[in-house]
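Below: the structure, in structure tokens.
Left out: one protein chain. Kept in place: all the others.
Our next item is subunit A:
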Amino acid sequence: MTPHPSTTDREALIECCSVWKLYGDRAEALAARYGQNISTEILKETGTISAARDVTFDVRKGEIFVIMGLSGSGKSTILRCMTGLIEPTLGSLKVAGTDLKTASYEEMIEIRRHKMGMVFQDFALLPHLTVLDNIAFPLRVQGISKTLRHSKAREMMDLVGLSGRGNHWPHELSGGQQQRVGIARSLMTEPEIWFLDEPFSALDPIIRTEMQNEFLRLQNLLQKSIVFVTHDFDEAVRLADRIAIMEGGCVVQIGTPEELITRPATPYVTEFTKNIPRSKVVRVRTVMGPANKGLLIEPVSADALVGDIAQRVLSYRDPVPVTDEDGQIIGTIDAPKVAAVLMNKEAET
């Protein structure tokens, strides 16, 4: 396992610990009786739906954590648990230092007003407010004066590329523009944690790519900690620092895009990763061979994507040296290795 370099040692901002969410008449009773040992048979017998089962992960400061899975796999459920919109049946959740189970109503309001922002799949804009008032809404409920919140909202509109649309109504905007409003609104309170539940799924492919770029640009600027839900593996790979793959309420694997592609834990994960161009995900470090001193060719970085350096490596007959962050040579990469990646084959190690 090669942990992702940028987020390994940061502190955890969200700690999700053995979280279960059961739906059904007897959910509470079952949870009280069996605790964490509920078996699939019992759930089936009682007709209880397990929307989340024993989900455990951390979200670290400053990373983009993507939750990926097919429809109905429990992504929204776990996200809604993290935001306190629903209460988990079992397990504990700590968000920005607060245990959600014991947090009071007032504490939850405080956290939501200052630490969390959320973007919804179908935008969830308020139909009776203009774009400007929609964006300013989170500040309005905090009792901030109209001039102040409007000037802040205007800044935010500029940031997401909606300048001059403040007087429009939500129904006068295209889907992409509406989601920009949703994004601007969720950022108004300068939240530490940013939740996005399939924010681009309702958009058509070209706009979606445009919005993904926009999202990465904003993240470069703002450096939030992000939980991003999607059912699109391409999108997950493009955006994620780490991905958690869910199936039937369980997390089946957590890892960087590269780990998922090079070492899928189950056939279910393989199924997703099959069609992803490995060159866009696999880093040099993963496929490089042993160091070989005495090469004079200009080295490539171990953290570079194979796809980005393929051209250069392929233009030499000799292996190209690989360096780490400190400039130390730690290995070499040669044309056959690159070619294997480009052809989407398992790299031979």
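The rule we apply is simple: a residue touches a chain if its C-beta (ideal position, glycine included) is under 8 Å from a C-beta of that chain, and two chains touch if they have at least 3 such contacts; residues count from 1.
Everything that follows uses one rule, which is that contacts and distances are computed from a predicted model.
The subunit not displayed here is recorded in UniProt as "Glycine betaine/proline transport system permease protein", chosen from "Carbohydrate ABC transporter membrane protein 2, CUT1 family", "Glycine betaine/proline transport system permease protein", "Fe-S cluster assembly protein SufD" or "Cytochrome P450".
Considering the whole complex, the residue from A:R26, A:K94, A:R154 or A:H168 that touches the absent chain is A:H168.
The residue from A:D58, A:D122 or A:D232 that touches the chain not shown here is A:D122. For subunit A, the residues touching the absent chain in the complete assembly are 80, 83, 85, 109, 112-114, 116-118, 120-124, 126-130, 137-138, 140-142, 167-169, 171-172, 185, 189, 195.
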